[in-house]
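Okay, handing you the structure first.
Entry: subunit A
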Amino acid sequence: MMQHLPVLQVLLPLLAAPFAALLRGRDLAWGVAFITTGAAFLISIALFLEQRALGTTLVYEMGNWAAPIGIVYVIDAASALVLPVISGIGFVATLAARQLVAAEIDARDHALFYAAWLLTIAGMLGQVTTGDAFNIFVFLEISSLSAYALVAMGSGRDRRALPAAFNYLILGTVGATFYVIGLGLLYMLTGTLNLVDLAERLPQVEETRAAFTAMAFIALGLFLKMALFPLHFWLVPAYAHAPSAVTALMASTATKVSVYVLIRLIFGVFGVEFPGLADAVGLLVLTLGIAGAFVGTLAAIVETDLKKLFAQSSIAQLGYMAIGIGAMSATGLAAAFLHLFNHALMKGALFLAIGMIAAQAGRATMGTIQGAGKQIPITMTAILFGGLALIGVPLTAGFISKLYLIRALLEQDFWLLAGLTFLSSALALAYVWKIIEAAWLQPRPKGAPKLHETASQYIPAWIMVIATLGFGIYATPLVQAAFAAAHVFIPSVAGAN
Partner candidate 1 sequence: MSMVWQIIEIVGYISLGLGSLGVIFGALGLLRLGDIYQRMHGSGIVDTGGAGLILFGLLLLSPDWTVSVRLILIGFILVMTSPTATHAIARAARVSGVDGKLSRKLKPKPKVKPKPKTKGAK
Partner candidate 2 sequence: MFSLWLLLSGHYTGLLLSLGFVSALGVSMIASRMGVLDDEGLPMAVFVRLPKVALWLTWEILKSNWAVVKIIFNPASAQPQLTWVQGSQKTATGLVTYANFITLTPGTVSVDVEEADNYILVHALTDDFAQGLSDPEMDARVSQLEGTKP
Partner candidate 3 sequence: MNPFIEQLLGQWNYYLVIVLMMIGFYGVIARGNMVKKIVGLNIFQTSVFMLYISMGKVAQGTAPILTGDPTTVYSNPLPHVLILTAIVVGVSTTAVGYALIIRIHESFGTIEDDDIIAQLDDEEDVS
């Protein structure tokens, strides 16, 4: 069975989804989802360990058709790193979903909801694992379509979820279509869809304008999908008005997968040597990344709705990942991977905690959490740690990623950019502080709804918090894995280890 793990990783949730859809009663469907995501998580860990142990790339050929002819699944250092993030977050979010979904979604919809939930996760896993460029598109659409529905499910409480979901749909589809256009051009030039094969055949035609255009389109499409500034405007409403469980899942994974796909295509297919990539695209990504970091942070500072606030902060954090990519170096990529990993953890913690509040109070705003530090100290502490990690305080995971990000920039002598990055991350302090102050230092207003917390409510968030702290204190294996992942794409010796 071991050799089937790469496909089982994706297949399990995919096949569980129809089962879940057929079930009656919410607990059964949730149980299926829970067991499946748990199994997927275990598989991803197993894959990660196996890949690290072997140090080679595991290739799984669908139907035993070899690479350029059939579709292959590829577990290399990069995908092995990202898989556990997605399946792990999926698992924890499922754990939390039981309560959140019960509070926010009609019980008769639960079976379908969990089916769509599983499909989203499976779609993301598929995008990460697959070694075929078109297969990426297919799984992209699986995850996106179910995500649109999941976001729209927020309309039970908040009708703004609907236009948000619609805009998400339109822009998501436009992004996907751009990707397909770019892919078409690439295919026209090379005659293959397999990523490895593409990378091999591309150098023959890399001087053509068509190849550059292909890259531009692919990058544009994925920028849209990953909500890179200024193509980010769909993200905030979509996350803010979605059901809390969905927000927690998507905020920590959806855009990350697009970042991963971007890295995989830009570096894995085109390669850093690709003409025009480093100067034009790299600079563009850097600029957009830093701009996004500032815009997102500043918007977060004036925001009062917590979901929106952290959605804005996601924009900023995506900006950091973009900076890592834009640095066009192994360290930069490693930093992007690290931040991808770490940000998923902290956003997971934050949104799970906020989701619990929102599920109880209807909405999580500054007013809702005013003085809540005394009523629900454990949940609020989770938010506190999550916020600290966002700022990048040492001993949290956020610090590690920021550390390597800056290092990547300084290696290229981008002092000013490094400074700006720092400034923006320090600005994060402002909104985190706003929350801390509201929660801990202000009295609970009269007539505010009574909040409560039980172990089952805060445990998911705390799992994430502990992971955040754990990977902040002992990050060495993670850093090594991230560099291994980066070296998949940029096989230089510039790394720290």
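Selection criteria: all candidates are chains of the complex that A comes from, given by their letters.
Everything below uses one rule, namely that a residue touches a chain if its C-beta (ideal position, glycine included) is under 8 Å from a C-beta of that chain, and two chains touch if they have at least 3 such contacts; residues count from 1.
Because the structure is a prediction, the values reported are computed rather than measured.
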item: Complex member touching subunit A, one of 1, 2 or 3; value: 3
item: Residues on subunit A engaged by candidate 3 in the complex (per definition of touch); value: 134, 137-138, 141, 145, 148-149, 152, 155, 159-160, 162-163, 165-166, 169-170, 173-174, 176-177, 180-181, 184, 187-188, 193
